[in-house]
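Every protein chain except one is present and positioned as in the full complex.
Here is chain A:
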Amino acid sequence: MEFYVEEGKELDQNCSTLILPALSIGNVGQLAVDLLIASLKAEKIGYLDDPNILPCVGNDAYWPSPPGDLTLPLEAYESSSSALTLVQQRSPVVKGMMVEYAKNLANFASSNGKKHVIILSSLDFGRWHTIDVSSGLQVYYLSTSNIDGTDEDCERLGWNRLQEYNPSQRMWKYLNTLAEVGSALEEDLPFEELGDEDYYPSLPFAALFSCFKAKGLKVTCLLCYCSEGDNIPEGFHLAEAASKLMRLSQNEFHGNEAGKWIIPFSWKSVYGPPADISLF
């Protein structure tokens, strides 16, 4: 993975926290990062070029003007006032290369002075075993602060540790092995059949978690359950959770939506064009 700095820009070494999405059902992590970048008016600092990311290009995702600012699949933004770097990913990972991609990202983070990484991801509602409707859309988390995945700040915010996390479980241990330099995914898994307990470590957020952890960085995964559909509300929810964890104040945001959020310009067409009214 190579990092290309935008002309006239440089990485702010004070931006020690990195926020990024993990690919997940409903693209919730990516929606949340879009909201944060737009609402913090984070500045584009550069591009990450990785052969494990499929190519895509588009027009500026956040602002209608100046027109034509090119968007690439993996971009880094900074909000110096919030000491935050944000990486947005817009296209999938090449089949079978998720762990390699996660290792490359972890190398980028550790070699550029990042201390804390916040990964935003969703989980499939169909896998939710203990449904708790009393608490609304709950935020779950996973942290490297303690061996069992707990973290005091997250607990104080009323979030639940991901119950299904078990660092001794075979797939979490296998991920830790893969996250080490020089280890590569074997063609055949060293296990015969995968069961329910292997589901969570198979998800992209787990690869990122393990690879950043292997670099000695503090990692917090923020998760919420959802089904696929209109996942914008979940995007807001995770973005709000990230801003609470980072203790971002209201005046660091520039929006009008619920007092602080700016809707990215590209969201106007996120569900395609309006219906052809001549049908009616």
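Methods note: contacts are C-beta pairs under 8 Å (C-beta built on N, C-alpha and C of every residue); 3 or more make two chains touch, one makes a residue touch a chain; residues count from 1.
Heads up, the rule we're going with is that contacts and distances are computed from a predicted model.
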item	value
Protein name, per the UniProt record, of whichever chain is missing from view ("Proteasome assembly chaperone 1", "DNA-directed RNA polymerase III subunit RPC3", "Rab proteins geranylgeranyltransferase" or "BPL/LPL catalytic domain-containing protein")	"Proteasome assembly chaperone 1"
Touching residue (missing chain; options A:25, A:40, A:119 or A:221)	A:25
Among A:99, A:118, A:245 or A:262, the residue in touch with the chain that has been omitted	A:99
Identified contact with the non-displayed chain, of A:18, A:72 or A:119	A:72
Residue numbers in chain A that touch the chain omitted from display	2, 4, 7, 23-27, 47, 49, 51, 54-61, 64, 67-70, 72-73, 90-99, 126, 171, 175, 185, 187-189, 194, 201-204, 206-207, 227-228, 265-270, 272-273, 276
